[in-house]
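Reviewing the structure listed below.
For this depiction, one protein chain was excluded, whereas all remaining protein chains were kept in their positions.
Read from first to last, the chains carry the letters A, B and C; within each, the first residue is number 1.
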Amino acid sequence: SRYEYVRSFERENILLPQSHIVIRVDGRGFHKFSDHYDFEKPNDEKALQVINEAAKQMMVTMPDIIMAYGDSDEYSFLLRKDCDLFERREFKLITTFASAFSAYYQHFWTKWIPGKPLDLERLPMFDARAVVYPNAENVMDYFRWRQVDCHINNLYNTTFWSLVLKGGMTTNEAENRLIGTLSADKNEILFKDFGINYNNIHDMYKKGTIYIREYTDFPLSKYLEDPTEAHLKRLMKRVKKSTIEQYHCDIIKDSFWTQRPYLLL
Amino acid sequence: SRYEYVRSFERENILLPQSHIVIRVDGRGFHKFSDHYDFEKPNDEKALQVINEAAKQMMVTMPDIIMAYGDSDEYSFLLRKDCDLFERREFKLITTFASAFSAYYQHFWTKWIPGKPLDLERLPMFDARAVVYPNAENVMDYFRWRQVDCHINNLYNTTFWSLVLKGGMTTNEAENRLIGTLSADKNEILFKDFGINYNNIHDMYKKGTIYIREYTDFPLSKYLEDPTEAHLKRLMKRVKKSTIEQYHCDIIKDSFWTQRPYLLL
Amino acid sequence: SRYEYVRSFERENILLPQSHIVIRVDGRGFHKFSDHYDFEKPNDEKALQVINEAAKQMMVTMPDIIMAYGDSDEYSFLLRKDCDLFERREFKLITTFASAFSAYYQHFWTKWIPGKPLDLERLPMFDARAVVYPNAENVMDYFRWRQVDCHINNLYNTTFWSLVLKGGMTTNEAENRLIGTLSADKNEILFKDFGINYNNIHDMYKKGTIYIREYTDFPLSKYLEDPTEAHLKRLMKRVKKSTIEQYHCDIIKDSFWTQRPYLLL
Partner (left out) sequence: SRYEYVRSFERENILLPQSHIVIRVDGRGFHKFSDHYDFEKPNDEKALQVINEAAKQMMVTMPDIIMAYGDSDEYSFLLRKDCDLFERREFKLITTFASAFSAYYQHFWTKWIPGKPLDLERLPMFDARAVVYPNAENVMDYFRWRQVDCHINNLYNTTFWSLVLKGGMTTNEAENRLIGTLSADKNEILFKDFGINYNNIHDMYKKGTIYIREYTDFPLSKYLEDPTEAHLKRLMKRVKKSTIEQYHCDIIKDSFWTQRPYLLL
């Protein structure tokens, strides 16, 4: 029609080829959301199961996702470097991730937490953004950044809510108590005041949740004989079996990555 | 942490200030979706109610939306020219629209079409894009473009499915029958072969659905005495009452727009 | 060749159609440049002639430029709203402006200031940026912004260099003397201490230089009978004669613009 010229105002951003794409989704206003649905403090196991299951379902549906990491109300997804999903059109990628993640979250919530039906006025929603990283080092650092963040927040929240829920402080008092404290101080508060050994807390809370597409028959030792990208590509062509595995392990140390070089291919 | 440098790889696009923003959402793979859940052909009234209600809910929640237009599996939302939602950050806007729309759609579907529970493998999802228009003429043409598109598709689909469902043709035969036909030809097929007067078909199917934030006490005649933007702004400051109204009317002719100058403010 | 895939990494930004484009060039390191070539302080008439002539030549070569405004080491060019130069590809526009402006500046300098041959180590260079404005009001405000800036800088510089060159202050002393002073104070210093009536200073220094593509046979009174864009477009079709005119006038007040509505077409 004579109105079609309006299409020419659309703009497109194609993400740089042959570089790693990370897409992070984050719950919108989950401070209020978690209050409204009475999340347990500091960590609500069921809510975490819902978000984890949503993330896993993303990996089931989208083979281009090689790894996911999440904690609190957020999840980060790593796409293969040579991924061509939606021809790397940014708006398609991020809006599809936001939409799909919201859809799965609502679905699993309804299924697993039937006792708390979702209100129209407070449905779970997520924003999404894509970040491009040129090399493997950046990607590892990205995930390290998220896990360090998880650790810092969790130690703070665990101590804070112990002071409030077990120590009888007001939230104001707890906040003031924690100003200026270091990690060691918080560990000590937990241990001395509440008998909690932070080390014994569930790894899911301390380290977050990792999903990886694990190539169970990857010949790591063979790869190490010639640890180049070309060799890795050749080896991966012969690899067939993969499963989606869940971990709550350290991803800051190199070992996690060196054992699975295909994550950064 | 020492990994925080990875944030510096994030990029942001701020949509041009003082220009109109249109955000369009479109169902992902609704060809298959409508098949899977046995949508009526060519139009499924209940499914349209679900998508309409989702669109209306968007307007209830987001005061910056002044108008919405939708048909089939898509909806377009017009934001006020001076809208500052998310500081006009594009990724926030489009991913929030995609997420919210998917959430509302799933919610209303579950409520209103309980006989067809949604499958995990086929949840409703939507992409979303933002387009910026510098002036009112472009915006009107945008909505005209969508309504013309609705009309063309609906006339085609109505004729096509009449040939198949009532005329006993295969889908291939119907497709071939319609190759090269003009609007007049399709109207004639409908009337002569199936006794259908296209004019009598429900306007929702022919013209789509419009929601507007209607300012019921807007003094139109006063505005017309001095139809400038400055005057309009002054008048709108005194206007208070607004309701969200649904229409299935023509938005191609000027009258729709001249009666509601505030839509393009 | 098999290497051609590298082209797919190129990115393009198309400037929003039907909106005003302003391209501003600014001399690179002209603080040092003006020192090196002993510019007169605060204003070097010859250097200004060179930059003005370069700007005028831009308008001679590029019919899409409807207006230019400049002072100090910068020039802003307004392109017609419907300009399709380089299909509105941003990188082409800005690098061509930067390149052409530098070329003309060097050319005119060499011709008009032969006494100061340009050194390879200090050739005149300019950066360039494009800014998009959706409506006429923004464009007028843009040029007002630049002219206000010119006025503020020139009053400051005139007073500063009077204190130094005529008042015998060190640059440090002059700087301190001017801290916290308002326009009125500077006017008074100029008048009382140095007998300079700022009003009598050359308008080129106080107001900058304006070039416009003037349509000498534009029927303004006819336009005012129906001051709409559609009417303006119709009138402009019949207008033929245009000349490039130079002014040093006020562009802050409305009158400059209302007399030449075609500038903002």
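Convention: a contact is a pair of C-beta atoms (placed from the backbone, for glycine too) under 8 Å apart; a residue touches a chain by one contact, two chains touch by 3 or more.
What you see is a predicted model, and the numbers here were worked out from it, not measured in a lab.
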| item | value |
| --- | --- |
| Contact with the hidden chain (one of C:Ile51, C:Met67, C:Ala98 or C:Met204) | C:Ala98 |
| Given A:Ile113, A:Val132 or A:Leu178, the one touching the chain that is not displayed | A:Val132 |
| Residue touching the undisplayed chain, where the options are A:Leu16, A:Ile113 or A:Leu265 | A:Leu16 |
| Identified contact with the non-displayed chain, of C:Tyr133, C:Phe160, C:Phe218 or C:Trp257 | C:Tyr133 |
| Absent chain, residues of chain A that touch it | 16-19, 132, 134-135, 138 |
| Absent chain, residues of chain C that touch it | 1, 3-7, 9-11, 13, 28, 57, 91-92, 94-104, 106-107, 110, 118, 120, 123-133, 138, 141-142, 144-145, 148-149, 152 |
| Interface residues of chain B (partner: the chain not displayed) | 8-9, 11, 14, 16-17 |
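Please note the rule applied: only the chains that are shown with their structure count from here on.
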| item | value |
| --- | --- |
| Inter-chain centre distance, chain B versus chain C - centres from mean C-alpha coordinates, in Å | 44 |
| Distance from the mean Cα position of chain C to that of chain A, given in whole angstrom | 50 |
| Chain B: positions in contact with at least two other chains | 132, 138 |
